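Take a look at the structure below.
Yeah, one chain of the complex is gone here, protein chain that is, but the others are all in their spots.
For reference, chains read A and B in written order, and residue numbers begin at 1 within each chain.
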Amino acid sequence: MNQPVLAVEDLRVRLRTPRGPADVVNGLSYTVGAGETVAVVGESGSGKSVSVLALLGLLPARVATVTGTARLQGEDLLAMSPDRLREVRGPGAGMVFQDPMTSLNPVLTIGRQLVEGIRAHGDVSKPAARARAADLLREVGLPDPDRALDRYPHELSGGMRQRVVIAIALSNSPSLLIADEATTALDVTVQAQIIDLVEKLQDEHGTGVIWITHDLGVVAGIADRVLVMYGGRCVEDGTVDDVLERPAHPYTRGLLGSLPDLAAPVGPDGEVPELTAVPGLPPPPTDLPPGCVFWPRCPVRSDPRCEDEQPPLAIVSRAAAGAGATASGTTVSGATPSGAHEGDRAHLPHRAATWCAEGTSGTGSPAVAGTSGTGSPSGGAR
Amino acid sequence: MSIQPTPGPPPYQEPDDARRPETPEEPPGGSPQRETQSGPPSLRPARPRWRETLSLLAHNPTAAIASLVLLFIVIVAVFDDTFASEGANDISVDERLQSPSWAHPFGTDDLGRDILSRVILGASVSLKVGFFAVGFALVAGTLIGLLAGYYGKWVDDVLMRFMDMLFAFPAVLLAIAVLAVRGPGSGNTALAIGIVYTPIFARVTRASVLGVREEVYVRASRSVGASDWRLLTRHILPNAAPPIIVQTSISLAFAVLAEAALSFLGLGTQPPNPSWGLMLAEGRGYIELAWWLAFFPGMAIFLTVLCFNLLGDGLRDALDPRQRTLMAGGGK
Partner (left out) sequence: MTDDVLVSARGLEVHFPVGGGGLRGRAGGLLRAVDGVDLDILRGETLGLVGESGCGKSTLGNALLRLVPPTGGTVTFDGTDVTSLDRRGLKEMRRRAGMVFQDPFASLDPRRTVAQTVSEPLEVHGLRSGKRERAGRVGELLELVGLDPAVAGRYPHEFSGGQRQRVGLARALAGEPDLLVCDEAIASLDVSVQAQVLNLLRRLQRQLGLTLLFISHDLSAVRHISDRIAVMYLGRVVEIGPAAAVGSDPQMPYTQALLSAVPVPHPAQERARRRIVLTGDVPSPSAVPSGCRFRTRCPYVFEPCDDVDPALQPAGAPGQLAACHLHGVVGTPVTKTPEGVTAEPSSR
């Protein structure tokens, strides 16, 4: 296996807040290979955005303490000098944020902003940089790129602005692209365009992509691997098929159960069933529960250790592709594991930080199918 | 069809999800503990807003000290008769221009009057003028700004153009004009300053109302049928108030200065009644001979203005909703 573009190990971020220290990220490890898309999924406050801002040194040093290692092509981002980090940000890693309006400077033309980025990281003449900028805009599918260079951000639609932001992020051919809720503010039809664009560019350039989102539908379409974050931890990771079709962690299952199904919403009785919502709220990072981070909201709680001890991230099942779908007995229906993609990714482990994964062996706890119906007092029982 | 949760069946039932009663989403370790309470819940807030503001203000040392000093000045002004020695306006030729001493801590003036007593009496006059002036400007300006900002269109045009006209006059000139018509004296001085300051309050209020008017919660109240009057008094004014409150404390400072300036010009308080501005004017001629004549009234003006300004800054911070949230989360 060739060297990953990015290897993050034991990333921890602690922020100083007026309410006391907040452990926003607690020991996150993952890798992103060339041409691979890793989706980081979580709700607000799960630490998903902070974890990538920390990688690029974009958190204010005054309030944030970042530990761990993050090797971008072998070089540790977290141990870098600020000057070196600035050099790396363009050609090493590009970033696309949620709101394309605020990530562009409203008083500069699109062309100026692109040319600036290109010339900051290479000795390029102005006309050459301008030509390259037009090429980039053409590549991201902006109609009439030469004229677009002289336009201001407010003259473009949201989708077009996000294309420009992507063009800027790609202007120095980075080996890693980080998209933080990059399509959340866009309409679905425009979101589809942007996703197609990123996939196309990724194929052409072999860029590694970290795609941060809360939208599991987007994840299903774009990701190779998924990392589910909750309370600053990775609670489950694995291939996109493993995690979405055979979720092991009660939180992942709850998240999937919370989604209305567009394709087949009607139950056997002809009625649209209730969504299996996760009760309660994510814990504030200033006040994480002592045991499993999900314990206060968990409908399963099948192991006495859950209350006081954080379960480690452990491999759920290697043979998940074959047996998992039926053994786990989850609510996800209509899953047809795709053979083409299973083959080359079967070696990726499917891990979950829980003792409550039904059908898993080695934890010693009995399978708990059914307990979700009775075993859960209200989320705020303590 | 109507909503009748009680009496009868419990308010909500979950036929197939009864196992997990929909608990209010309490943050597991979050701040507000659930109170158990019998009977209907109180409609009154658990902790009144003004008390929260006060406690926030108390956490700001500068503002707290400023408030205490102002409180002291106000008490002195209210009980001026008790604090000042009798006959502060009586001329005593024997004791002219005496430097500060135990008998006269602030010295005496050119007519032998005790400056400490006159500063105390002056506090009463200066503050009275300040409060009346700002009170007038506050009521008139807020009303005008509220109507202009809320109704917009021609109401806004008419009212605000009139305010612009007032605003365009040099302030002192306008005050002089008012005093020329109505004659000098502290009451008229207050009125003159009040008229001068009205456009400021109108503008601050209008700007604030324009922002609040578009808030979703105002639309939400309208959607349940609330009248204009209700929207204005229950939602818009309270939420538009913080800048107005801050403007009030800063204007008080300027009103005290303005009174001093007008008295200095001989248009405000008339001798022999003391006001700080008047004393400053009278002491000016003796500045080389007897510095204390101008110094102590000057200090009184300086201190009062400074404290009002500091209080204004403190209020600005304390009334900022973001501050509140931080305090509410971390303070308990």
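Simple rule for what comes next: a residue touches a chain if its C-beta (ideal position, glycine included) is under 8 Å from a C-beta of that chain, and two chains touch if they have at least 3 such contacts.
Everything quoted here is computed from the prediction, not taken from an experiment.
In the whole complex the chain that is left out makes contact with A, B.
Annotation: of B:Thr62, B:Ser101 or B:Ser227, B:Ser227 touches the absent chain (contact as defined above). If you put the hidden chain back, the residue from B:Ala168, B:Val181 or B:Val216 that touches it is B:Val216. Touching the missing chain, out of A:Val13, A:Val32, A:Ala148 or A:Leu256, is residue A:Leu256. By the touch rule set out above, chain B reaches the unshown chain at residues 1-3, 5-6, 11-14, 17, 22-25, 27, 31-32, 34-37, 40-46, 49, 215-227, 230, 234-235, 238-239, 321, 324-325, 328.
Where chain A meets the omitted chain, the residues involved are 43-44, 157-160, 187-193, 195-196, 214-221, 223, 240-241, 244-245, 254-263, 265-266, 272, 274-279, 281-282, 332, 334-338, 341.
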